[in-house]
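Only one protein chain is missing; all other protein chains are in place.
Order of writing sets the chain letters: A, B and C. Residues in each chain are counted from 1.
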Amino acid sequence: MTLTASVVGASGFAGGELLRLLAGHPEFDLEQATSRSATRKTVGHAHPNLRGLDLRFTDPADLDSVDVLFAATPHGVSMERIDDFRDAADTVVDLSADFRLNTEDQYDEWYDGHERPELLADATYALPELNREELAGADLIASGGCNATATMLGLLPLADADLLGSQRPVVDVKVGSSEGGAGGGAAASHAERSGVVRPYAPTSHRHEAEIEQFVGRVAFTVHAVDMVRGASATCHVFPDERVTTGDLWGAFRERYEDEPFVRLVSGGGGVYRYPEPKSVAGTNYAEVGFELDPRNGRIVVFSAIDNVMKGSAGQAVHAANVALGIEETAGLEFQGLHPVGAP
Amino acid sequence: MTLTASVVGASGFAGGELLRLLAGHPEFDLEQATSRSATRKTVGHAHPNLRGLDLRFTDPADLDSVDVLFAATPHGVSMERIDDFRDAADTVVDLSADFRLNTEDQYDEWYDGHERPELLADATYALPELNREELAGADLIASGGCNATATMLGLLPLADADLLGSQRPVVDVKVGSSEGGAGGGAAASHAERSGVVRPYAPTSHRHEAEIEQFVGRVAFTVHAVDMVRGASATCHVFPDERVTTGDLWGAFRERYEDEPFVRLVSGGGGVYRYPEPKSVAGTNYAEVGFELDPRNGRIVVFSAIDNVMKGSAGQAVHAANVALGIEETAGLEFQGLHPVGAP
Amino acid sequence: MTLTASVVGASGFAGGELLRLLAGHPEFDLEQATSRSATRKTVGHAHPNLRGLDLRFTDPADLDSVDVLFAATPHGVSMERIDDFRDAADTVVDLSADFRLNTEDQYDEWYDGHERPELLADATYALPELNREELAGADLIASGGCNATATMLGLLPLADADLLGSQRPVVDVKVGSSEGGAGGGAAASHAERSGVVRPYAPTSHRHEAEIEQFVGRVAFTVHAVDMVRGASATCHVFPDERVTTGDLWGAFRERYEDEPFVRLVSGGGGVYRYPEPKSVAGTNYAEVGFELDPRNGRIVVFSAIDNVMKGSAGQAVHAANVALGIEETAGLEFQGLHPVGAP
Partner (left out) sequence: MTLTASVVGASGFAGGELLRLLAGHPEFDLEQATSRSATRKTVGHAHPNLRGLDLRFTDPADLDSVDVLFAATPHGVSMERIDDFRDAADTVVDLSADFRLNTEDQYDEWYDGHERPELLADATYALPELNREELAGADLIASGGCNATATMLGLLPLADADLLGSQRPVVDVKVGSSEGGAGGGAAASHAERSGVVRPYAPTSHRHEAEIEQFVGRVAFTVHAVDMVRGASATCHVFPDERVTTGDLWGAFRERYEDEPFVRLVSGGGGVYRYPEPKSVAGTNYAEVGFELDPRNGRIVVFSAIDNVMKGSAGQAVHAANVALGIEETAGLEFQGLHPVGAP
């Protein structure tokens, strides 16, 4: 039983990654890849790693009927075209922020005017580690945002163990240039962006809304650093009571011991003692770890993902696997590379 | 029919890549990973991408009996231990330079004193695109060197078409830091090596010997540039007679049309018009392309590989697949990533 | 009136920068450069940018008599050799941590056993923006640490304006590979360190002691990122009362309006809206800026320096200028470059 799948917005970074994943997925047949800007060109024209794939971009206006449609379009497009998408496919997985928030009020607080607010309640947010059960059978899926994913994977074990404290956690995220998408103006040019430690969203990054919705308020700041792929969240948490390292190991192990895509990495010897985006580049894995700071009564949690994968296309495929009852890890087995540079 | 396989020297970069490939290979069972320096540690200690693998390094003195043994040890070790290796396995694939040259004279010209020169004639060099036929059934395989591989893949079509000319081709290779291996002194430190365009082997790089053995003499120079993985060979060739772009397309297509791991990339639009190491990072693919320079009667050939994969571990697994009659591409299907930074 | 100056430990990164600064300083004559490892070699051997300088490293055991001696030796060396240093020079500027803390108790809390604790009270800490007055005429100067410098420059205006709040500030610092010095083991190799976002000191970094001594307690974490030079401190501060952006501009302007090496950078258009290490690479400048987060009652302060300059050699020369009554900016006028890569 193979399912057919399409990607709308397939010439962007997340779209290209979806093509790669679906082309290698044992349960999906990749049917269609649409792109407004690259219609009729081969997918290898936009994505050099996919030169071996015999597929051309088609006009997004003409959607084939498929089992699953992945929408990797810029924010705002999915809410406009959602009826077309649902007409074309039984299951729609949207990678944009359009359907991630539960209510129109929340949406209006962070974005500008939703065109289809009545659908917000129908959509299921996808961070399988958070809400796997709700995803089973879901037909409109809003795949979680990259920075929110990294942050929530770090905070969930503490939230479950009631260790977040009454003081708002501070979250300092470092991201690669692929978060800015395939276009990019002067600030994204190599000469201006190389080697940066650049305050990218000092405050008020929109992914804060997703974190607030599921975990609670955080004081959130995003920096751009010199890598292409990767999002690394460092969460500074001040629990109300004294905790031990053993407590923390307990909390993190309990939360993640059965998770196929989460690895606990904390201390030990060697070069790679804590989570790093490099170690998961190209994969759907998240590394999560922590260190206790007794002097300051602080838990420092580190969480690292590949923003294009676990933070976007991989998360979407993972969610589709769960929604459709497919083996969760199908098509997502790549283990990553060592050594690897700025991924 | 699953075959058992071991990796000797598994804590180095090529060794780690072999572990990754063999663990995901449909026809091999990974049996043993040896390391002198990391004995008893998990393979994930050295290779963070392999944290999910339940395997510990063992002492290289104790080799299990397996079907295939891959030796990823520093140059000089294999010739010392070759009897042990062959006792332990029917098929030995050596990734070092120890058995790449045909004769003791050649070896002495480029290296220092071979300990088992009588075996040189028994070993089969492995660049499947060059000598696939000889590899079938081979039991002592010398996997080709990274820079030689990149260069020969660029030159072979011209050699076959008798277009190399009487003037020696100039080959200018750019390599990443992984070529220096997992150790590295002051010159390899991040602060000293970042952002370099550094003459690494201005002349007399030993891979020249392999190229000379199979294709002929070249004037060879290697630069270190700022990437971790990748080898890119630019070959400047001066044919004796005038050629057309059509002639060149003919020569390259004829040579490579049936090759599963070679992609011709030459011109066209978009960002990626010529071979680039980024486009094949993490994969066993080579990109090969060219441009004609009529003003100077020159053919410029570009060839890009991942030195740890097509230039080392991937090549070795490819050769083992051929030698043992397995599907050539088995275990080597990863397509690479886009976008990707300094891989 | 030209003063003579020497550099002990001149083959390291800070030492090389001192040589460059002193060679170009209008009031200093560079007399001697010592190095244990490179004795008798030219300074250009270690520092390629100084190939034009006709000077050779000498044995650190033989110190000439000079007016000012700069010690850029590893931590622990200065306390052993401090009598030699003071015999050789009227003014000693130590770039290590040996004399930065005021009391033996403090020292023992963060380091291991001081050999000359009685001198701690004699030494003057050097962050001219903090204690310029005390530096005038000082003869034993302990130049401030790079990460402490970046952090304190960010926090001082808030401390002065009593805006630090009762909740401990969280400080998340990102640093380049030059902080690890010129040696470097496996973790510092280019292949392992390229492209990292690596928790480098999750907690308990020793520079915390200096910050605590002068500004108060902070919850401090240091990450290694992919640059060679640079330290960027992001300080998350929670004032007890509501503040406005106008209040903050007032506090920062008042603190820094007469400072020759501090630039306020906050908002505005263009690519460079906030402090970035790139913008001050190679210079003695610090960029400091902030953004208010009303949603979370938070002030986010950004502070960026070149760790080898304002965080080390430049700071030391600045301090010597102040101590000796020389024009503060003498020898430190370089404005930095644009564009510049990973500096």
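Basically, contacts are C-beta pairs under 8 Å (C-beta built on N, C-alpha and C of every residue); 3 or more make two chains touch, one makes a residue touch a chain.
Here the structure is a predicted model, which means the values were calculated and not measured.
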| message | Considering the complete complex, identify which of C:8, C:33 or C:46 is in touch with the unshown chain. | response | C:46
| query | Tell me, which residues in chain B touch the chain that this view leaves out? | reply | 167-168, 170, 172, 174, 186-187, 191-192, 194-199, 202-204, 217-221, 223, 225-227, 230, 232, 234, 236, 238, 271, 273-278, 289, 291-293, 295-296, 298, 300, 302, 304, 339-343
| task | Determine and list the chain C residues touching the chain excluded from the picture. | result | 13, 16-17, 20, 23-24, 41, 45-52, 176-178, 182, 227-229, 263, 265, 268-272, 276, 278-283, 285, 308, 333-343
| message | I need the residue numbers on chain A that touch the omitted chain, in ascending order. | response | 13, 176-178, 180, 182-184, 186, 188-195, 226, 228, 341-342
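As a convention for this text, only the chains that are shown with their structure count from here on.
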| note | Per CA centroids, the chain at the heart of the structure shown is A
| message | How many angstrom lie between the centres of chain A and chain C, each centre taken as the mean Cα position? | response | 38
| remark: Here the gap between chain B and chain C, centre to centre from mean Cα coordinates and rounded to Å, is 45
| note | Expected list for chain B, residues touching two or more other chains, is 13, 176-178, 182, 228, 341-342
